[in-house]
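Sharing a structure, written as structure tokens. Questions coming.
Apart from one protein chain that is not included, each protein chain of the complex appears where it belongs.
Chain nomenclature is as follows: A, B and C, assigned in order of appearance, with residue numbering initiated at 1 for each chain independently.
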């Protein structure tokens, strides 16, 4: 059952540190990766670059976001993928016509586990039965020729989503097919998806894709990497997430990536979320510049609603949460919002649930952005300062640990608990930290573990937590954190104590 | 078919001006009103006062709103009513348990047209068939004894909604049954419901109910009047609505009403809507004080989403509009928001549609109010100033026309078009005015008619409209107004020109 | 054959929703029709009276409050009695209560004698084209 032996970047290994993989090594790695499945042969980098260059601006993820920023618009980035090429074409055309200029290409679970023979069977069955027998688009089995048909079928720019195992080969096929973005994030793998992989292994996998993007960039084709960071499982101040986004950005930049898109997790507190939407790209820019990656573009920002919390299971509450997130994202002037569907708490969303969700989201986005509302108040300012101070302190500690090498630093920082996040899935994470909300719903630390948060900021958190403790006359501990974790699904920001 | 001969206040008339109806006259009027149907005999004012006084604070509309204000909460005020007493009890209990502390009691259409025999038949049929054969609760036929059972069945405070014709008798039965609020608004009747009645007739009807509330107040029982004003049919600056709310407040106060609740129509532009939520109670207070009604309480404010516009007919868009309105109401710190249901654009809402709507609304209200978000920016300030200036100018013009008598002034102002609103239903309204949105979605005048708007404010409107004209390279006229009217239902704030 | 056919508009029964019929009336006027605008809350009999008095070619009725079916029962018959056998009858708006299929409305109101039935948010330009077609067919345009 353990698949640690199968690595998506093939059998050839490189040394994992903050250093560009050298050309020769990279080409050897590519050979190994492309040999994982016959469609790998369809990838011809030179021809792919020509193909990419022949495409108009609306097919380039980076350029589309830059245009959205210019126009002051916010759009939804949905999740979608279906097994057969013809169905996928219909799906992406429908979404594009519904006003979605940026599209994902979500792969299926077999692809994610590199089980390509099973995909073949399932495709056969899908064709025969007329029903989708896979939960996504098997991009590797379909290969470049077929996937180009999908890409060319509508005016959107594409961004595939897949697993760590399949990341490298999916990227090869996707970019050769005209897709122009993909996550190079390694912290989500570590924190949320992969139980036993070390951070070093996760970074290693990620560097391949970044290097591939870098190769395209060298030839003048800008492919965007979206940066997710370590996802907070539950109520937790966002500074670790932001710091790890920046680490991922630096790692991508070193491999030659020229466009990075930070994905900011919105946790429900308006001032904190708007602060994060503003501070994240600002600090990312600062650190990129500091290390000389001045030519790396940050085309915009995406406000995310990754399922951090249990989602409301009633349709009313679900729409409340979805629209609220869009409201905050649009007020924060993010170019993209990524809400979950209203069926999030129930199961895999139906097509209707998808469509209704995006219509509600677009309603809010349009109506809010038209108004160009100025959002500034003391709280946003305070939260911005606190976030900036925390992220800076964390990053400096990481750099120190790595002696200036951000990769080495990150690996050591995880071992030392200098990077830590609650409820991690990975056995190598420390899991010594915890967050709760304060009495106005802002996320605060209650257990700092070994996080390098400056003392005066710790005091700030403690005071806020104490305020709520006094107000509610109970301790803010693990149990309170769990109550807060459930709150959003019950239409509240603050958890009520269980009887 | 014309029912102008049947007047709800019975056959006895009073002189319509800003003067309290004298006791003797009022009692004669009451006798006539109570004789309209046998249950009128159940009303014994002295006993009713004792009954009202025996009830706890949570049954009093005014006190509930004062408490909400203290606690910094926003709640939904729904619409609901069903014919049989037992069913109505079940309904109000369900809503109360769902977290709704203020409940309507919506009457059926037969009651609204004083067709009490038809109600009797329909009640019989409802009992036999087990299906609701009336579209509301026939409060007059059920009478005081039955209705007290409804009022006592849960912890909410009640506020009946009915028509002009039935207004007086419904109030008599409702207050004797322990309900503690009702609209005394006459402008909606004039502007939206009654085609041929003059404003004088509408005010006459309204004064009866205000006097009745005043009578209760004299005995120490505070009954709240909610003030709606002249509802804008379509995109139209809110100043006429606010000015007429204040006129209604003054008329109610003169009759002895001691608690008035302004209902502010939200039109979708955040800065304007928040400005209106703040300015309306402030100006209402100022004018009440100016005329010596210092002891009249304004317990809070309600942010409304009366169906000014065609509503989105798709569920996603409907949830977008509903939650957006709640968001604005909660940011504005209104104690009540009154969104329409998500089925508004479709037809009479199902029970599920009601429940889902209120759950979404409450999600937003709770999450936003917990945060105590400070909303202040230049635009809100500008819109507040403009609104205050306009409303003051309009009210001063009305008072001048009436030589200090606000009732006479209002009647003359309507004839002169000094009070006017687009797309009126009433044949006596001038209909010489029009509104459109500016390029950021704020409602502006394009045709001022005879409205007494100060010249510099007119210039402000003209400049904003010109800006949009330039941007869109088309004239902002009747056709643009119609495009804007449809926009909200299409997920936009600004209408797009029809091809 | 007329250049400017006369048409009657209004909402029927005790329906107070006036905006739609106002918009429709203006569109008809802009399109060159002679419009007799009865406004909201118009009893069915008044439509017939107005049609007789103005020798109208069509009635374009609106209803939004869901009770149109009851309001217009027997309307076609009354038109015939009043000698309006040739008049074009249209109705539009929200013609039923609660969620329901528009196709059912069409069937129901055609049965009740209406020539054409329009859904909410109907495209008025298309409706006016329909009207021209129907009037031409009857030799009235």
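To be clear about the criterion, a contact is a pair of C-beta atoms (placed from the backbone, for glycine too) under 8 Å apart; a residue touches a chain by one contact, two chains touch by 3 or more.
Treat the numbers as computed from the prediction; the structure is a model and nothing was measured.
> Counting contacts across the entire complex, name the shown chains the missing chain touches.
A
> Per the definition of touch given earlier, which of A:138, A:229 or A:345 contacts the omitted chain?
A:345
> Hey, which of A:160, A:234, A:316 or A:491 is the one touching the hidden chain?
Hidden-chain contact among the options goes to A:234.
> Looking at the whole complex, which of A:147, A:192 or A:239 touches the chain that is not displayed?
Only one of A:147, A:192 or A:239 touches the chain omitted from view, namely A:192.
> In the whole complex, not just what's shown, which of A:52, A:159 or A:489 touches the removed chain?
Considering the complete complex, A:489 is the one touching the chain left out.
> For chain A, which residues touch the unseen chain?
The missing chain touches chain A at positions 1, 109, 113, 192-195, 233-234, 310, 313, 343, 345-350, 423-425, 427, 478, 482, 485-486, 489, 498.
Keep this in mind: only the chains that are shown with their structure count from here on.
> Going by C-alpha centroids, which chain is farthest from chain C? Tell me that one.
Farthest chain from chain C, going by C-alpha centroids: A.
> Can you figure out the chain closest to the middle, judged by Cα centres?
Per-chain C-alpha centroids compared to the overall one single out B.
> Centre to centre, by mean C-alpha position, how many angstrom separate chain B and chain C?
Comparing mean C-alpha positions, chain C is 32 Å from chain B.
> Can you list every residue of chain C that touches 2 or more other chains, as numbers and ranges?
Residues: none.
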